[in-house]
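A protein chain is absent from this complex, but the other protein chains hold their places.
On to chain A.
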């Protein structure tokens, strides 16, 4: 097997592994659109990274976290519904990113790679970012697991039990921002959320425990990466979209399997 294929599999597999548990939380907390909004803002972060001469991943983290905090502040006002606010921030930040990128005439950026991912051009540095960042994110998630579940079930109860609800919510947003920063290269900012929610949604029907759902989501995600990459190589299809199509196909297949309860 060619080296670039192995790197692509390792990168996609690592992202899918991480996306399983985190994506399960996105589904449980009904934050799919929120994840999408953060992902859309990532392009602005990339531009910012280039402008300031820092790693684009750091730019993405900074912009994602800023956006998440802005959203929390806006939601406190309660003048507009959450989905309307998300729509404004999502498309506003994506367009701002595109406009800002156009201003940087001297910069040659493969826009398509950022929007839809370029899994076949993964470098060793990317792999290190994925596995290093992924290890940090998974460790953080494991440490906060029980309390994040409690906050997801009922915030008032968690508060009365003395849990730092706002800090936990912020920590979860940081984890999502981290995943977006490291997954952007693989599936692109337009498709990141699908890798978070499709495997988790597919796993729901077969899971009896939160952990079971998270692990199964990781497995299904890795399967989708492998199937998508093979299809991409065989038929010369775009990598990121092929992975997402595979994940969606697995979801459809899974929903056809009869379950006895």
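Brief remarks follow.
Rule of thumb we're sticking to: a residue touches a chain if its C-beta (ideal position, glycine included) is under 8 Å from a C-beta of that chain, and two chains touch if they have at least 3 such contacts; residues count from 1.
What we mean here is this: contacts and distances are computed from a predicted model.
Hidden chain, UniProt protein name from the list "Zinc transport system ATP-binding protein", "3-isopropylmalate dehydratase large subunit", "ABC transporter" or "Cytochrome-c oxidase, cbb3-type subunit II": "Zinc transport system ATP-binding protein".
Of the options A:74, A:109, A:136 or A:150, the residue whose C-beta touches the omitted chain is A:150. Listed by residue number, the positions of chain A touching the unshown chain are 27-28, 30, 146, 149-150, 152-154, 156-161, 201, 204, 207-210, 212-213.
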